[in-house]
Each structure stands twice: as C-alpha cells, then as structure tokens.
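The complex appears here minus one protein chain, its other protein chains still in place.
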Amino acid sequence: MGRTEILIGGVGGQGVVLSGILLGTAASLYDGKQAVQTQSYSSELRGGSARAEVIISEDRITDPEVRRADILILMAEDAVGRYLNKIKPKGLLVIDADLVKGVTSGDYDILAIPATSIADKEMNNIIVANLIILGALIKKTKLLSVESMEKAIEASVPKKAKDLNLKAFRRGLELS
Amino acid sequence: MGRTEILIGGVGGQGVVLSGILLGTAASLYDGKQAVQTQSYSSELRGGSARAEVIISEDRITDPEVRRADILILMAEDAVGRYLNKIKPKGLLVIDADLVKGVTSGDYDILAIPATSIADKEMNNIIVANLIILGALIKKTKLLSVESMEKAIEASVPKKAKDLNLKAFRRGLELS
Amino acid sequence: MNELVHPYHCFIRPTVTHTTFCPGCGDGTVAQSILRAIDGLGMDMDDFVFVSGIGCAAWIPSPFFNADVLHTTHGRPIAFAFGIKMGLPDKKVMVVSGDGDLVAIGGNHLIQNARRNIEMTVICVNNGIYGMTGGQAAPTTPMGVKTTTTPYGTFENFFEDISGLVIAAGASFVARWTTAHPRQLTNSIKKAIQKKGFAFIEVLSQCPVQFGRKMGTGNAVQMLEDYKKRSISIKEAKKLSPEELRDRIVVGEFVDLDKPEMVEEVTRMIRRASGEVQEVVDAGRG
Amino acid sequence: MNELVHPYHCFIRPTVTHTTFCPGCGDGTVAQSILRAIDGLGMDMDDFVFVSGIGCAAWIPSPFFNADVLHTTHGRPIAFAFGIKMGLPDKKVMVVSGDGDLVAIGGNHLIQNARRNIEMTVICVNNGIYGMTGGQAAPTTPMGVKTTTTPYGTFENFFEDISGLVIAAGASFVARWTTAHPRQLTNSIKKAIQKKGFAFIEVLSQCPVQFGRKMGTGNAVQMLEDYKKRSISIKEAKKLSPEELRDRIVVGEFVDLDKPEMVEEVTRMIRRASGEVQEVVDAGRG
Amino acid sequence: MDTLRIYDELCKGVEECGICIYVCKEEVFRPSETLNQKGYRPPVIVNEDLCTQCENCMIFCPDLAVVVSEKKRKKGSK
Amino acid sequence: MDTLRIYDELCKGVEECGICIYVCKEEVFRPSETLNQKGYRPPVIVNEDLCTQCENCMIFCPDLAVVVSEKKRKKGSK
Amino acid sequence: MDEKRVHTGRYFMMGNVACAEGALAAGCEFAAGYPITPATEIANHLAEKLPRVGGAFFQMEDEISSIAAVIGASWAGKKAMTVTSGPGISLMLENIGFAIGVETPCVIVNVQRGAPTTGMPTIGIQGDMVQAKHGSHGDYEIIALCPSSPQEMFDHTVIAFNYAERYRTPVFLLSDAFVGHMREEVVIPEAEKIETVYRNIPEPGTDPLKVKGFLDEDVAPMPIFGKGFKAHVTSSCHDEYGKRNLIDISALDKFVRRLSNKILKHKEEITLVERDYEDAEIVLVSYGGVSRAAAAAASQARKRGIPVGTLRLITVWPFPGEEIEKMARKTKQVIVLENNLGQVYPYIKAEAAHFAEVSFLPPKLVGEIQDPEDILKKIEEVSK
Partner (left out) sequence: MDEKRVHTGRYFMMGNVACAEGALAAGCEFAAGYPITPATEIANHLAEKLPRVGGAFFQMEDEISSIAAVIGASWAGKKAMTVTSGPGISLMLENIGFAIGVETPCVIVNVQRGAPTTGMPTIGIQGDMVQAKHGSHGDYEIIALCPSSPQEMFDHTVIAFNYAERYRTPVFLLSDAFVGHMREEVVIPEAEKIETVYRNIPEPGTDPLKVKGFLDEDVAPMPIFGKGFKAHVTSSCHDEYGKRNLIDISALDKFVRRLSNKILKHKEEITLVERDYEDAEIVLVSYGGVSRAAAAAASQARKRGIPVGTLRLITVWPFPGEEIEKMARKTKQVIVLENNLGQVYPYIKAEAAHFAEVSFLPPKLVGEIQDPEDILKKIEEVSK
C-alpha cells in the first residue's frame, strides 16, 4: 500500500476531527506508518461544517493535502455537496446512512452504516457514531490494525469516555 | 537673483517658523517670486529646537531643500553647532547677539543684532525678537521689498499682535 | 396542517434557515427579546442599523436580522456605530455583541461612548466566557474558574459589575437582566431604544457548551435555573448586606437619566459654526 | 559661593540638564512630588522601574529620572508595565503619563488592570488637554472649551471623574490632588507605592501653554490659584449638594481597600500548578 | 387546533436544550421518539389542551422553533 | 548664608512661570533685571532674612531651580 | 460642488492645509481622527471648516476608532476621511483591512514621519510605502497617491476621494512631514472646474434579496445603510450578496481574488505617472518630494549632456509595473530614489531588471531627500 488519502466531512460536534486524529495516531505511533492529519471547520462550534483529512503512507509524505480521496467519509447531508467531487474513481465512500440521504451511486463503492441510530439506540449517545463508522471502515479496508486503532483510542479520548468509544468502535467492526 | 536659500535655526517659542512664513508669503504673494518654505522642530513646545527653511527664486523651484544656506539666521546658541556648517562660503550669517555667543568668524559675513534685548527693553516682549531680525535682514539684503514684508506680516499674524510685530520689524529696519 | 408562523419570522433575513448557536444557547433568547421589543414599539427593521463585533453573540444580528447590519472587527462595533449614527442621525443604531467583544478588547470604546452619551443602544451579552474561540476566560469570568487558558483556575479579579462601570463612565440608561427574564429584558430594550442617549443593557446569557459543559455548571436548563435562583431585584438588593449579595445577580434598571446627548450637541455646534439652521452631519448627499 | 544642592538632584539622570517642560508647567511639580515620596520612604531609584507613554507628562520620568525607564508607545504604558511587574515582582513599577495617554487611547488598559488589581502605581497627570500635540481636546476637557480641534467649543460630555471610573473598574487605592497640593500629593504617592494592589493617583496639573494661554484661563500662577479656589476635600464635599459641587475639584483619597492582588494570585496559581514552592514568574534566569 | 406549533427542523434538541419543557408549567411537551434531520430530538406536543398560552415556550426558545397562537398576543402588548 | 539658592540657568522665568514668587508668603523674591542664557528672567532673592524655610518655593518650582537649606528638611520627614 | 466648500484663490499655503481644502472641495462630509504630529494641521483645519458646510471633524479616543467611525459614516452614505501618521496607521491596519473587505470608500491621509516606531515626529520620510500595500493581514490591493507639493496635497486629495468613491475602496494619500509642512503657492480653482465623483448605489426600491452589493470586479453598487437595502455587511468571507461562508475554500478564493481584481482591472485608469524619459539612457525613478530633487538633478545632468530622464510615480499602488517595464525597455540604467532604505525598489527592480541595470540611491541621511549633487554623482558613476 502506497499512499491512502482519507477525507472526512461532517458538522461540528460529530467528532470528525477526532476520527482523523485516531486514524493518524494509530498509523503513526502504533502501526509503523507515516501519517499526516489536517483539518478545517467553520466558526460555529456546533452544527457548523467540519472536515478532517488524513494521509497514511509507508513512505515519507511530502505533499500533505488530500487531492483525491481514496476513502471519503460523509457524516452529514451538507457535506455531500461539498466533498463528493473529491473522491477518487473506484474509491470508497462511507456514509452515516441516518444523516446522509442524497448520495447517488457513482464510480465508487458505498459503505452505508446507520451509525447515528445505532449509537442512539445501543449506546444511548449519538456522539459516538463516528467510532462506529471507524470500526466498520477498518473492518472493511484493513487499512490499519484493530490493535493500533484501539491503542489510539485509549491514548486520545478522555478516560471517562474510553469505554464507550471502544465499545462503539468494536460495534462498528461487526458491521461490514 | 536666482535662487536664495535661507535657513533659520532657534528654539521653540522664538517664532522661527513664523519668520520663514513671513519671508515666503512676502516673496510668493506680494513680490512676484516663487517661494518654498519648510520646517522642522522637536516635540517640546517651548525651548526645543526649531528650524525653518525658505527658498526664494525667480524661477520654478524644483529641489525644495536648503542645501547650502545663502543666509543663515541663528537665534539660539544650540543652533550654532547644528547649522553653522550649512552656510555657503561667502554667505550671510545673522545672529541674535544676546543669545548666540559661540560663533567664530569664518568665510561668511556676520550681522549681529541684539534683538532679544531690544525686544525686551523697547517692546517689553522678547517674543518679537524675530521680527527685529527680519527687519535688519531685509534692510541689509534687499531680498524682498519692505512693503511685501509688511503685507505679509499683516496677513499672517493675529490682529491684536499686528502692531507690535510691525513695530518690531520696522525697528529692525533701522538696525543694519 | 397547522399554519402558525412565528411572529418574528418577518424580522429574520429570508436567506437564514437556522440560528448559528449551539443547542440551548441563550443568544437565541436574546435575539428574540430584541425582536419582540422592536415589534412591541411598532417599529420596522428599516428604522434600525445593527452593528456587531466578533463572537457568538455578535451573530445575533448578523446575518439573522433582516435589516442593515454591519458585522465589524472584534471589539470595535461601538466605534463603527459612532460613525453610522453621526451619518444617519434619524436611524436607531443598536450594537449587539459579547462580553469579550465589548468589555475586553472593546472596553475603551464602551466607556468613551458612554461618556459621550451618544444615542445608541448597546446590548452586551454576558456569558462570562469567550464562546466562539472555544471557552477562554473573559474579564467577566469569575475567579478560580478553569477555562482553556486557565487550566488551574482564573487568577484575575473580574468585572463583577460591568453595568456599574458603564454608569461610572457616563451612560444615561443602564439595565441588567438574564435570559431567565426575557419579558423584563424586552421592556428594558424598548426603553433603551427610545432613550436619547447612550443606553446599555447587560444580559447574562447561558453558554452551555463552553461555560456550562466545560466548567461543570450544567446544561442550558440548569444554567437558567441558576440565573433564576441567583437573581435579585435592585430594590431587594438594597436591603441586603454585601455579604448577603455575594454570588447574587442584581437585576433591573439601574440608571435612567437625562443629560446632553452628543448628536444633538454636534447639531448645535454645526448650527453655530455655519451660522444657519442646516441639517446636521447629514448635510451632503446620500 | 552657596553650596546648596537640590535634594533630589541625585535622583535625576546625570545627562539631563533641564526639564523638557514649558515655563510654569505643572509636570515639573509632579515630578518633584514623586521624587519626594521616594525619598520620603527611604527608597532608592533602583527599587523602581518607571514606565510612561507619549505626551508631555510621559516625559516626567523619561529621561528625567535616574532609574530604569521604559518610555513606551502612546496609551500603552500600563500594558507594558504589566509585563515588567510580572517579570520583576519585587520591583516597584510606577507609570507616569498624561490624561490623553491613560484615559483616551489607553483607557482600556487602565480599567482592565484596575480590575486585575495588579500591584503598580499609576500617576495620571490630568491637564485637561493634549499638551504635546498642540492643544487638542481630551476626554477630560470640559464641555464648550475651544481647542485646536474644537474651534467652536467641545461638544462631548467629558470624564469629570476619572478617579470614579477607576474605582468602578476595581482599583484598590485611588486619590486625586492638584499641583496646588504637592505635599498631599507626595503623601498619597507614598501610600500608593506601598499599596499591594493597583494604585491610581490623578493629579490635576496646569498646562499654561496649551490650556491656559489658548483657552484664556491664564498663566501658571492663575491656574494654580484657580485649583486652590476650586478644590474641596472629600469630607467637605460630602456636605454639599451636586449643584454646589459643580466646578469644584474634590480632592483626597477616595478608596484604600484590600482585595486579592494579581501577582500574588499568579504566584499561588504557579505553586498549585508546579506542585512545589518555587519563585513566581521570576523562575528563569536573569 | 391553532394553538401551538413546533418547527421540528429548527429545534436543537431537548437533550442539550430542552428549555421549552423546562419553562412550560403545564407539561404540554415531551421528547420526541425520533431525531430530526440534523440529528436533534425535538419536543412533541402531548397535552395541548393543558396549554394556557402563557407563551413561555415561545419566548424562551432560542431557536424560534415554538409558536403559540396569536390569541393572547397583540402587537405592542409584550 | 546657606538658606536659599536659585539655579538661574534652570529657571524658566517669572513672567510665564513665577510660581516661586506666588507661593512665597514672605516676599523673599523679586524678578531679576537680567535674562538668563535661555532668555528667561529668573527670580532673585531680595529678602532672604524673611524666609521661614517653609520650602514652598522649592516644592512648587517645576524646574527644581530653587533650593532651601536642609535645616528643616530631613529624609523621610516630608 | 458647493461654492462654500471651494475657496477659490491663490495662497501661500501649508501642504496639510491644502489637503484639508482639497477634502472640502471633494465633498468630504465626515472626518474622524486622533491628533498626531505631523498631521495635526489637517485635523485642525477640517475641524474649523467642515462644520461650516454641515459636516464635522470628530476627535476619537484613538486611531482604531477613528477609522472605524469613518467606515461607519461611509456606510451611512457620507464621504469620509481620516488623517494620521505612521503610528496611527499601524493601529488602523486591522480596520483598514475591514474597509477593503467590505469595499468601503474612504480616504486615509498618512503624513509620514521619522520612523520606525516613535522615531522623530517632525521629520518627513517615505517610510510607510509598503505598509500601505501590505500592512494589514492578507492579500489585497490598495490605491495610494504620493503628492510632492502643497498644490498636489490639494489636487491629490480630490483625486483620492474620487478614486475612493469610484472604486469603493480606501485610498491612501501618502504624504510626509516634509511635504505636509511645506508652504508654497497653492491655486484653488473655481468650484465648477473641480471634478467630483460619487459612489454608485443600487436603484432605490430594489428587492433586498436581489441586491448584489459585493465582489463585483466592475465595482458593485454600494448598498448603503438607511435606504432599505437590508444590507448584510461582513468582513468574514462572503459572496456577492454579502452572505457569510466560513468553510468553502472556493468562496475564500473568490473573495480574495475579486477584491484584488476590482482594483487591478482598473489599474490603467488609476495609474498616474509623470514620464520624461524620451531618449534617456538613464532614468531616475522616484515619487513624492524626492521626485523634485530628481527633476533638479536630471535637468542639471542634461545640461551637462548626459541623457537623463525621469519617471515619477504619482500612483504607487496598485503598483504600475507596466509603466516600469515600458520605461525599462527604453533605457539602459534605472536609478531608484526614495527617502527610505529602498522600500519600493524591489518592486521596481522586479519589473525592470530584465531590461536594464537597476540600482538604488538611498538618501545620504535618511530623512533628508537626496541632494541633486549626489544624484549627479551617482549618474556619472553609472554612465561610465
């Protein structure tokens, strides 16, 4: 595997950036790879747009921008118009099926996960929908090892939220 | 007469700039000549350094700076060290003899006027020492007509000070 | 289907679909209170120019209100408003901004224009925090509170009474309410709009996300509850000792006085100078 | 020949030959009052760092005083002083500047640091005018006065009581005197220097050249006379009605209270954070 | 009935906001079972007949998501 | 006599300043006949024996041009 | 233009006063500022004269509020200006960027003084030239004019207002203490001879939702306040309608480029230069007061038979690179003269270096414009 470009789009409060950090941390610190993670978000703290980019590579990463996403994760309807054109032909599109409805099929695979409703019903907290998606993504792509991801989760989320996040991630692993 | 460069150095409160304005106004508005007047002074309102430059010419004045003064007027001791080197060979040096003591003779004419003491004793107001000096200068050099100078004085000084200023100027005319 | 439309819908910019605030944020309640005051006075949005700085509260009029709105740099709305008022003396100029904007970086413009007593309404939404930038301490954050820039607790004395400061600076109308008092707030805003002079209203407003959640004072409802509990009217407050008033929020209208107003003074000066009766600064074209 | 030397000669920078002030300017009297207070406390110039802004009054310490002096940008001396005090908590930091510097452009730093109650002494020389730039109106210039920027008379309400404003902002020591009260002034400066907290002294000072001469209130002596006539102590003032107090200058010490001081609070915070007893911000080298 | 309306899509959710429920003294609302398009859970009206038209819910709602009928509301009356 | 001294060259002149003369209750000074090097007219001491060493002249002089002897002055006493 | 605004006549006038007279003649209705040497005379004169025509000068609490008030007044429909010097500009820069971002016509007079920092307030230098272009954060274009005499202080102030109104943008008048405090003959023409421009505003009654009030490279009509346009004016990235967008890079790109292009597209009309370099092998490039010394030196050089020409930039920003290139293609040697350490020099050199040798002659003493004698020496040096 050479260079994998991942773009995650959603709204503030969904943990978009955290998802990026978890992938990058897992790759860089625990999976022996190189990783760059960048982000941008609008000024609204909740509900505004949020975007995270992650590049994972075996080799040194020079260009740090995601140009064409190998993997595009969309967690809100708004994000579709904004980022769908960024996906690479034959790329993988991951969506939260509860919130993203307006995706038509195209030259990409779709992995649709009802992450928010699972999070709401099973975890009683929609905030961990992102972890469910990550679980499903890892399961499907084997981009990173499950152990690295779990280490990254343990290292990155506040202690009291750790169990819930791990649980959601593991639930995601069952999904694809 | 081509271009005459005049430099006036003194301290704030002595009317150094007013002297420059009077010469410039007389030349430009009443004597059919071209004139440029510039100035600089330090931030102290009273007692700081003050300098005025006037260039009077028959023709259009391009370069507006006094490079070598044809006429150098020094109204304070401090000004000597600052400006004496600016006088042109064979130029005219005019000093207030009451306040400027440290002038040695050189390649220039000296016109020494005890302007401050005359102003103090005869006009009861040392503030018009500058007008006395202007009078003496005009008398000696015929640089500008007396009428133009008097018109300039009338046009430039506050009404209530007009008579005193004219009186001082005319007193100066008697001095050289 | 129910055809009920919100009464202030018509005051909202048609292109705006949602408020920009977090769930439960008091800013929306303040926004509605302003609109209710305007409606209550029978005025039109075109009678106003709104000016705001930068911050969550500054987004109350921008772009939410369907009116002329100037969304300015951080801390400077009152200074911009000064020029607008001088240029359009017949319009009502209203500044809506946050405590950081008006009382931290913008503190000088606040006191100077209170001094000038120029006619304008300033609504200061005091949430005790910098909301928009992510929960840093404001000059209104109580001592000891842990914020993102004061992880060991704030170590500065804070402005416990910005209304008092504005009074000392010379404002002619000053009131304080909380988002638990939207009706009283609306009433004071009405008076402020009608005031010939500098009118300042401080509204304590819950920021559940940056203040409540991070500092552990709870969610929106808990914060409103807290406002209710702590509030005390000026009249009642006068009966209590300083110790008893500790942690209480004194609410009400503190000052409502008549003194020379700046636009009128300028008009008078111009009349004097021009030696004739002539339209103020509004003389030129436009 | 008489060998009398001025007692404060030793406090003056050896390279300075004259004050930079106009004849009869009150700034020199203020300068001497400060030096007398330092002498009176038996302190040394090396115990101090002086900070000033831009303006005639700002030249009181710069370069006049033979000490560490930071002559800063216009309006900002208190903000610079903040950093100095945090870096050198054991030194006395004194700010000396004009009303325009501290209360116009610098108004925000004044109220914010009064709020913080950081230990420093601020001497505000209030001559009611911008002296250095040639006699423009200041926020302290009484209404109706003709200045170079207000040839038809000022048309703004003015700060009649900047001491009151600083009190409202939270200072722990506040006094007002005039240059007709150099002894009382010196006494208050002594107290201010010793105060653990933000100490503010307003000195009304004659500017005979830009204020007196231009506005027709006379020369230095007439202005001093006027100060004497109009001054009234706080105690006496309390007996008078607001109308009777019109045009009077209330002098005295208005506030002297104890409240948390910022350097101490920071020290405590750092102790908490570092989990050990350690020298404050003064930890590093230098 | 023209008394009360909730604009579901404007609501930011009773979990984080819930002000309407808090300020209604008559228990007219309860949380909805479903989320709106933004993932928030709006209130639903369950006891409309208990409503006194006190307008608290409307006046307090930060997102202008609740409307109470005009019966008691008149221009200039608040 | 070591009671009073005026540093002529520091003085900015009794016409525009003159504070020393104003604050001295004993008429110790009068304006000098001559100007100093800067063109200012300092005061001269004419009635030194009337001086009560009240120090007004020294304390008020904005140019630190007047000194009164130390007899009554002591470090820390003012 | 109102007769009372134009004081037709011949004067021996200070540059700063001429600037104030120019503002009056151009229709200035609102001025706000904070006193600072060496710009105070402009404020003083405006304070006296504006009220006589129904306007006023306001002394604000600082320079930040001065430019803010000017921008506010401009949005209220007034022709507005501020006057200051370098330290004041340094404080205004955030709000100058704001004025650019929301396309606000206004005139900013900088009477440059001895710098950096507090420096020497009464000495004129050309120290703030690039500050005018790049002082505020971000990319933008600005218009800046450089007068060299009291007469031009009058003339250029009128032009500055006209440019501000026409292109809906802040315009700098970059004077300095030397020119500002210079007195020389100033002729104020009759009122009808003075061209004045007023901003375009949308058709009254236009549906607010249809008002495209921003980001038009051909200058959008300004939806000034108080006319029912319900203008949303924000310096946050926005679209043609003023609608804020804080996330799409393409919106940012449009915002940045259109603001710049609005000026660049009209560069030719905006550019004012004085060319006098026909057949010259050496061209002296300068601006402001220095150009007078350059002219003196060139004429002396020609008297001595050296083919020296001059190119004087009146418009310094937007940078007239095309004028520089045109000149450089025709000559061999370019000597740049500025009363600073070479601020505009790299911009000139970038356009000229491909075609001619380019060198810089700094003033012998910063703060004193080059002595024609010294310029001659330099000319002789490069002509060898």
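Structural remarks
Read from first to last, the chains carry the letters A, B, C, D, E, F and G; within each, the first residue is number 1.
What we mean here is this: contacts are C-beta pairs under 8 Å (C-beta built on N, C-alpha and C of every residue); 3 or more make two chains touch, one makes a residue touch a chain.
All figures in this text were calculated on a predicted structure; none of them were measured in a lab.
Of the chains displayed, those contacted by the omitted chain across the entire assembly are A, B, C, D, G. Of G:Ser175, G:Ser236 or G:Thr271, it is G:Ser236 that touches the chain left out of the display. Only one residue from C:Ser97, C:Gln136 or C:Ser205 touches the chain missing from this view: C:Gln136.
When the whole complex is considered, the residue among A:Leu7, A:Val36, A:Ala115 or A:Val157 that touches the unshown chain is A:Val36. Across the entire complex, the residue among D:Tyr8, D:Phe21 or D:Phe80 in touch with the chain not shown is D:Phe80. Check G:Val187, G:Leu209 or G:Leu365 against the missing chain and you find that the one touching it is G:Leu365.
Although one chain is not shown, part of subunit C still touches it, namely residues 54, 73-75, 104-105, 107, 130, 133-134, 136-137, 139, 148-152.
Contact between subunit G and the unshown chain involves residues 64, 85-87, 89-91, 93-94, 97-98, 100-102, 112, 114-123, 125, 127-128, 130-131, 133-140, 234-237, 245-247, 249-253, 255-257, 259-260, 340-341, 343, 345-347, 349-350, 353-354, 365-368.
The chain not displayed touches subunit D at residues 13-15, 45-46, 49, 51, 62-63, 66-73, 76, 79-88, 91, 108-109, 112, 266, 269-270, 272-275, 278-286.
Convention: only the chains that are shown with their structure count from here on.
Taken together, subunit B and subunit E share no touching chain. Least step count on the touch graph, subunit D to subunit E: 2.
Across every pairing of chains, the maximum count of C-beta contacts belongs to C-G. Remark: subunit B and subunit F have CA centroids separated by 35 Å (rounded to whole angstrom). Chain centres here are Cα averages; for subunit B and subunit D they lie 41 Å apart. Shared interface positions of subunit B, defined as residues touching 2 or more other chains, are 43, 47.
Within subunit C, contacts with two or more other chains are made by residues 18, 21-23, 108, 112, 266, 269, 272-273. Contacts between chains, counted with the stated touch criterion, involve the pairs A-C, A-E, A-G, B-D, B-F, B-G, C-D, C-E, C-G, D-F, D-G.
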